[in-house]
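Note that one protein chain of the assembly has been removed; the remaining protein chains are unaltered in position.
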Amino acid sequence: METVSCGNVLLFLVSCVLSNNFIFSRFLGCCPFLGVSSKVETAAGMGMAVTFVMGLASLFTSLVYQYVLFPLGLTYLSTISFILIIASLVQFVEMFLKKSSPALYKSLGIYLPLITTNCAVLGVATINVSAQYDILSSVLNGVFSALGFLLAIVLMAGVRERLETSHIPEAFKGFPIGLFTAGLMAVAFMGFSGLV
Amino acid sequence: MSLHVSIAPHVHSKDSTATIMRDVLIALLPTTLVGVYCFGLNAALLCVLGVAAAVLSEYAYQKLTGQKVRINDLSAAVTGLLLALNLPGNAPWWMPVVGSFFAIVLVKQLFGGIGDNFMNPALTARGVLLASWPVKMTAWYLPTFCKGVDAVSTATVLGGYEASAMDMFLGFIPGTIGEVSKVAILIGFAYMLLRKVISWRIPVVMMASFALCAALFGMEQDMVTSLLSGGILFGAVFMATDYTTCPMSPVGQYIYAVGCGVIIAVIRKWGSYAEGVTYGILIMNIVTPLIDKYVKIPVYGQEKAKKEAKANA
Amino acid sequence: MLRNQQWVLRVGFCGFGAVGKYERQVLALPKYSFKGGVHPLHDQHEGKTSTTKLPIRAYVPDSVDIPMSMSIGAPATPIVQVGDHVKMGQKIGEANGFVSLPVHASVSGEVTAIGTKVLLLGGPTTIVTIKNDFQDEWTELSPLGPVEEADPTKIVPAVQAAGICGMGGATFPAHVKLTVGEGKYCDTIILNGAECETHVTCDHRLMIEEPQRIVDGLRAVMRALDVKRGVIAVEDNKPDAIDSMKRAAAGREGVEVVTLRTKYPQGSEKQLISAVTGREVPSKKLPLDAHVIVLNVGTAKAIADAVIEGKPLIDRVTTVKGCVKDHANLRLRMGTIVADVIGECGGYTEEAGKIVMGGCMTGLCAPNDQVVVSKGSNGILVFNEEDAKGYEENPCIRCGRCVEACPIGLNPYRMKHFCDAGDLKGAEANDLMECILCGSCSYICPAKRWLTASFKSTKEAIMREARRAKK
Partner (left out) sequence: MRNKPKLSSVFLNGIITENPTFRLVLGICPTIAVTSGLINAIGMGAAATFVLVGSNFVISLLRNVIPDKVRIPCFIVVICTFVTLVQMLLQAFIPSLYASLGMFIPLIVVNCIILARAEAFASKNGPVASAVDGLGMGIGFTLAISIIAIVRELLGTGCIAGIPIFGAGYDPMLITILAPGGFMVFGLTLGVANIIMKRSENKKAKEAK
């Protein structure tokens, strides 16, 4: 199993955020990336909510995998258990935030239900398992990958706000130009390949 | 008596989009000539094809979609020439054609045409070509007259080719058509400054921040080589200064230029590409809308109005 | 030649280390300027060459059409009848309320008609037509005496009675400006001699020919409001006017002359205040909130006339230019018809395509040559058909020149997007209401976008909307 030392945490961060960005090189979380990126502020809110949930989800799914599923030989149940963990986690986070921090709930709350079906969350849990990360690495992977998502969605939102003033052909407005924009951004992000 | 009635001002500066683009073309002339001199007829062919394909693509797209044809503003010609200058001297003929088509139709017109694209068309097309045909796009040759008639395959300076500072300055090194001759680029820069087409801010700050990062990171090359090799000067003068894709406010331009310099240094030092100019500028193109959104020029009187409101409250 | 000599002098001063007050100002040029701005026609001496050396001469027409509204505020009500004989300076229109000015007869003679006419401001205006009998017989005047002796409390009422408004073009009633409200104070009066507008030279000539009257006007205002500092600000493209004003100001209490950099819009109130005092007028407030009052040099001259001689404002200097035979700086009576003025200047040399009242940067277009000279008319520019042609708007290339040119620090390209989309809220959120409509962005735009025009109409739409919401 891969372990994390202080020195390579930074490399891990760069890898997750820039080189292997969740959106631009792993195509995970594209739905919210395109759906919630019309305003920079909401995009940042969504990104933050995803970071929060992905960190927690990585922790719980890898705990369950390593202490329950793997020892009992029930790894074929991992998908179903992960999705249930994520769904209930999102529910709990929502309830917890509502009680403890209404301000944070107000800003993140509306994005939380959307996260259940965000494939990035389930994706990161699956990656943690297939890459055989230990628990700390899993959590870091979750948080760092989500930061990559945050970066991508905020940049995307900035560009889309600007595109509002552009004269895009009618047929390409919305998703088509959004996808194409993401493609061009992915071209730029290719420059970061091999940094780690 | 019928008089025209219009709203002031009744006088306008003589600059127009076309004159600005014409000035950029003139500024590119020395670079192009040196490139053609260095890399021979094929380089000339690439430039001609790049410009022709760009102009034709723009014409065809605008005709097909029933828009006003704006090839007279020369912006397509500038894009085509910039793209061609970003190719190695011995690239196949279809490369500038594909690149110009991509730049004009997909990067520029699809987003609404001149002024509406958010990434530099020529540079994006170069990025796409580089990702599509990595071998052909990085097959460097020495300028033909340096080593006899036959072109000799070699690495660039960044890839380990040894060259004197004077050779790098004059352009007798392997590289893309436009980037090799620093002296030609500087002549173009001086012309654009003189004609007030661009300001000094982005090129100078970008080079300075790159130099600082190079010193901090400890590059494989020495400082002079770092600054004179690769496409950084060409990128700083002609690519990063593209109006449409750089920030509007002076402070925003400083941030943008510093960002470009830092990213280029990072990619050169640690990335898998030997040269990071293309990507550094493209990444900052993407950040530009955010810079424009959050770096605001203080509006006359608003700070004071706010202060007074606070004092009263 | 004069400029060259001055440069030699300046270098000489520096060389001997004897840097006088004037030279300090010259050396510290950027201090007397503002951020942004443009240099329209900088290669043609701002288009002023043909009239800078021409002395002011008077022209009196056969008849005048005096509008009842020559300033911002409510129009006056005519108090004469057709057939009445009026004397020069006799009141013919009564002001309606505080922000309104009385109107005086600018010639002596017989009232031949009271009707309406479409002038620059759009809707028809009431006009009183007076046939000139060329007697130039003044009505009974009540002067206050020399400015340094006049009763300070009577000066502002005298200004109001004389019907004086801002003569730089904005035509805001002067007595309103000079009324310092409760809890406010003024410590500096600035006389605006920048004349940054292209082509126009009327203030320039006035400063050369009647500097004493201008300083008198300034002193009158300073005494009326008990202000200790009076600044006369002139752009450095008028060295002869600077000299002339300096001579006139010498020995006058609290009066100084400063040199401004030649740049448009240096003479805009807000820019002038920050150039001279380094203060900013708070957003949506008046100059008085920066403790400054700005008056045009022409206004100061009119104030001096009203105080010293008791004369109401019945004439002004106007620069006539373009395709007319003789360019001129004319002293014109209020209500003089533009066609008569052009006749006086030898007529059109080409077919006129556009007549602009004012300068190139802010002037208003006249619908025909029957419009009249009023209190704010500083210039009459006649364009030929070629120069008058409209131009096509091209797509924005985001070059950022408008951002750099904007003296207020706005983002014209962004505001334009919201104006085009008809999004008033978005335009307001992008500080459209701060725009002073100086035209710098339109001037500099290489894509020739109609920036100022759409800002103007959108601003008007927002103000209409606000009025409707109030109701």
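Note that the chains take the letters A, B and C in the order they are written out, and that residue 1 is the start of every chain.
Methods note: a residue touches a chain if its C-beta (ideal position, glycine included) is under 8 Å from a C-beta of that chain, and two chains touch if they have at least 3 such contacts.
Just so it is clear, the model here is predicted, and its values are computed rather than measured.
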Omitted chain's touching partners, listed by label: A, B
Given B:37, B:59 or B:133, the one touching the chain that is not displayed: B:133
Identified contact with the non-displayed chain, of A:37, A:118, A:141 or A:166: A:118
Residues of chain A in contact with the chain not shown: 24-25, 27-31, 34, 76-80, 83-84, 87, 116-119, 122-123, 126-127, 130, 169-172, 175-184, 186-187, 190
Absent chain, residues of chain B that touch it: 92, 98, 106, 128, 131-134, 136
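The rule is simple: only the chains that are shown with their structure count from here on.
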Chain whose average C-alpha position is farthest from chain B's own: C
Chain closest to the assembly centre - both centres taken as Cα means: B
Whole-Å gap separating chain B and chain C, where each centre is the average of the chain's CA atoms: 46
Between chain C and chain A, distance of the C-alpha-averaged centres to the nearest whole Å: 61
Between chain A and chain B, centroid-to-centroid distance (C-alpha), Å: 34
Where chain B touches two or more other chains at once, by residue number: 113, 116
Residue list for chain A, restricted to those that touch at least two other chains: 165, 167
Residues of chain B defined as touching chain C within the complex: 1, 3-13, 15-17, 19-20, 70, 73, 75, 113-116, 243-244, 247-250, 297-305, 308
Residue numbers on chain B that touch chain A, as the complex places them: 65, 106-107, 110-113, 116, 118-119, 124, 127-128, 131, 263, 266-267, 270-273, 276, 278-280, 282-283, 285-287, 289-290, 292-293
Touching residues on chain C, where the partner in the complex is chain B: 38, 40-41, 47, 198, 270, 274, 280-285, 352-356, 358, 360-369, 381, 383, 388-391, 394-400, 403-404, 407-411, 413, 431, 434, 437, 439, 442-448, 450, 452-453, 456
